[in-house]
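Moving on, here comes chain A:
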Amino acid sequence: MPVPDDVAAKLEAMGLAPADPVAVDRQGVLALAALLKNELGFTYLSYCAAAHRPASESEPDRTVVEYRVRRLPRDEVAFAVVVPTGESTPSLCALYAGADWQEREQYDLVGTVFAGHPDLRRIMLPEDWEGHPLRRDYAIDTRHHPWR
Partner candidate 1 sequence: MAVAHHEGAAVAPVGPVPTVVRPWPDPYLDPETHEAEGDLMVMNLGPQHPSTHGVFRVKLWLDGEVCIKAVPYPGYLHRGVEKLCEKLSYVQIPPIVDKNDYVSPFINELAVCMAFEALNAVEPPRRSQYLRTLGAEMQRVASHLLWLGTFGMDMGGALGGGASVFMHCFRERETILDCYELWTGSRFHYNTLTVGGNRHDVPAGFAELVKRTYRAIRDRAHEYDAMLVDNAIFRARTVGVGRVDAQLAMELGVSGPILRASGVDWDLRRDQPYAAYGEVQLNVPVRSGGDCLARYEVRMAELLESIRIVLDLVDGIPEGPIAALKPVKLPGAFKGKAGQAYVAVESPRGELGTWVIADGSDKPYRCKIRPPSYHAMSLLPYLAPGSNLSDIIVTLGSLDPILGEVDR
Partner candidate 2 sequence: MIENPWVWGAVSGLVVVNVFMGVAAWSIWFERKFAGRMQNRPGPTQVGPFGLLQPVADLLKLLQKEDITPKNADAVLFNIAPPLGLLTVLGGMAVFPWGPGAWVPADLDVGILFTLSIASLMTIPVWMAGWASNNKYALIGGMRAAAQAVSFEVPLLLSALVPIILGGSFKLGDIVAAQADGAWFALWPPGPGAVAFLLFLLCSLAEANRIPFDIPEAESELVAGITTEYIGMKFGLFYLAEYMHTLIGSFLGAALFLGGWDGPGPDGVHWLVAKGLGLFALIFWIRWSLLRYRADQFMSVCWKILVPVALCTVSAAAVWKVYA
């Protein structure tokens, strides 16, 4: 989906390239989300999803967190934040109530830490589970504890 025109204009004013997803850094993600929600009316949080990227020659070990918000019925914008492993990204819970469960799921499965989340617990896996299964370095070939 192409980024809607009014959003593209605002994004350029913020110095962001209108792409799918819009790449934004951790300092700017809350401001961008607040802009999208409060000024542009993107009140529907479609999903928050993270993907783990192992360290490469140019980049450190990191997760990429992508949020997609919609202005019903037709427009949608996605923005992605890169979170180096061991650091955290601000949570969008204060803006979108739905970010609560979404970020908990990503924390549980991918291991991204969201700062300022009111209730960051595991949601899918047992509380005493070790590791985050959707990380690329998570081994699935042991059939016994600790399952990795």
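Simple rule for what comes next: a residue touches a chain if its C-beta (ideal position, glycine included) is under 8 Å from a C-beta of that chain, and two chains touch if they have at least 3 such contacts; residues count from 1.
Candidate selection criterion: all candidates are chains of the complex that A comes from, given by their letters.
Keep in mind the model is a prediction, meaning the values are calculated, not measured.
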Chain A: touching candidate in this complex (1 or 2): 1
Candidate 1 contact footprint on chain A (complex, rising order): 1, 26-28, 30-31, 34, 38, 43-47, 49, 51-52, 66, 68, 72-74, 78, 83, 86-90, 94-98, 100-102, 105, 107, 109, 113, 115-116, 118-126, 133-134, 140
